[in-house]
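Just below is one structure, and these are the notes that go with it.
One chain of protein is taken out of this complex; the other chains stay put.
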Amino acid sequence: MLEACSVTCSKRDRVLFENLSLGVKAGDLLYLRGPNGAGKTSLLRILTGLSVPDTGSVKFAGQDIKAYPSEYYQQLLYLGHKSGTNGSLSALDNLQFWLAQHGVQNNQDRLYEVLAKVGLVGLEDVPVRFLSAGQQRRVALARLWLKRAQVWILDEPFTALDVKGVAMLENAMKVHVESGGVVITTSHQMLSNEAGEHRVFDLEYRF
Amino acid sequence: MWKWLHPYAKTERAYQLCITLQPWFWAGALLCLTVGTVWGLAFAPQDYQQGDSFRIIYIHVPSAILSMGTYVAMAIAALVGMVWQWRTAYMSMIAMAPIGAVMTFIALFTGAAWGKPMWGAWWVWDARLTSELILLFLYMGVIALYGAFEDKQQAGKAAGVMALVGVVNIPIIHYSVEWWNTLHQGATISKFDNPSIAPEMLWPLLINLLGFALFIGAVTTVRLRNEIVLRELHRPWVQALAKQHVEGKR
Partner (left out) sequence: MSLYTGIFKRDLHIAFKQKAELVQPLMFLLMVVTLFPLGVSPAPETLQRIGPGVIWIAAILSSLLAMERLFRDDFNDGALEQYMLSGMALPAISAVKVAVHWLVSFVPLLVLSPLLAMFLNLTYDMYIALMLTLLLGSPLLSLVGAIAVGLTVGLQKGGVLLALLLIPVFIPLLIFATSAVDSAALQLPYQSQLAIIAAMLLLAAALAPFAIAYSLRVSQN
């Protein structure tokens, strides 16, 4: 479904990876592993199209994402290091605006439902900057249940989450993959059995 | 049509090109500058109005023309880098920038020096001088922006955008400053206007123009070589080259 064809990435004139090819099909959970500085975040950003690789291309359903971006972005959900929420707006406002931009029909009840599911009952109207780091992460995670997207690209999504949060997220990934979706994720913790079957891809640190 | 240029997208080929061109540029620059400057400063006829002080045009005019020319060349390099994603294009752009700025400074300095014997003031807000000053600011902006980024590829792209914004603005700035000057100075004739120039005066000017252009080329090739080596330090061909140098010295 999604593939990286011979991508090369260099940051600050250091080559992180060269001519790397990677592919995922429906039902795959790909766990990207590697030490700090190996280029995991860079690879994920190239897969989303936010970063341009030095060589190579990324294809979704066989088509280059540069040529047909909107088809890809309709089916993509990306959670990066940054939360994507504005601190002075509430969780509810943030998600409403986000849904509007991504073209998802939104409805207040559903929003409240999902926010309750991620454990933010009573905190929906508070400006996000007053929430703890873990709570802010949960606001970002709420998107997983709000937008139907085939491809999930999650960069260290477990950061700041407590044990229950981690279990909830792993379960969500398993369910998504079982229903035909694709998850590419990276994390410093090992994925537990909650996440189900997964493939591992190791990125090495190049000197 | 531009196929012959494509191999130079690779830093190794560009480096080899610099090595080949360098001696020619230096030799040509030395020759033309010596001939042009000596001819202009010593042998060209005196201007009947301005006497000997006008001789500064043999330095001033070429440097002013080339300061503008180098900026345009920088912008072209930036465009090539943006459209074809060549690393060498961005490296050339930043290799040219400081020498272009120096040319602008020379033009300003010689322009001001020309003013002193004629108008008694070290600096006047003449249209041409003011435009050159603004051009110097544009150069400094591009260089400063490039320096502010850690990742030099990103720096090249950012500085490239500013170079293009600058190049679009140069004609606008030029005409607006000229117009501004007429508003505030009335009908005085700009001292830099040379309505007709005798051929004995023209030749040294053109030779110096060529000389300065070759000089800029020489310095650019040196800077480009350095930039390539610095940025590609990890490449095997650079390592081999460094080894050769070290062994050659022993």
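Quick notes on this structure:
Going in written order, the chains are labelled A and B, and every chain counts its residues from 1.
Assume contacts are C-beta pairs under 8 Å (C-beta built on N, C-alpha and C of every residue); 3 or more make two chains touch, one makes a residue touch a chain.
Just so we're clear, the structure is a prediction, and the values are computed from it rather than from any experiment.
Only one of A:C5, A:L89 or A:A160 touches the chain withheld from this view, namely A:L89. In the complete complex, the hidden chain is touched by one of A:F17, A:Y31 or A:Y73, namely A:Y73.
Within the full complex, the residue among B:G40, B:G166 or B:P204 touching the omitted chain is B:G166. Chain A meets the missing chain through residues 48-52, 69-70, 73-74, 76, 78, 80-89, 93, 97-98, 100-103, 127.
In the full complex, chain B contacts the hidden chain through residues 134, 137-138, 140-141, 144-145, 148-149, 151, 154, 157-158, 161-162, 165-166, 169, 172-173, 176-177, 179-180, 183.
Assume only the chains that are shown with their structure count from here on.
Those residues of chain B lying in contact with chain A across their complex are 150-153, 231-234. The touching residues of chain A, when paired with chain B in their complex, are 10-15.
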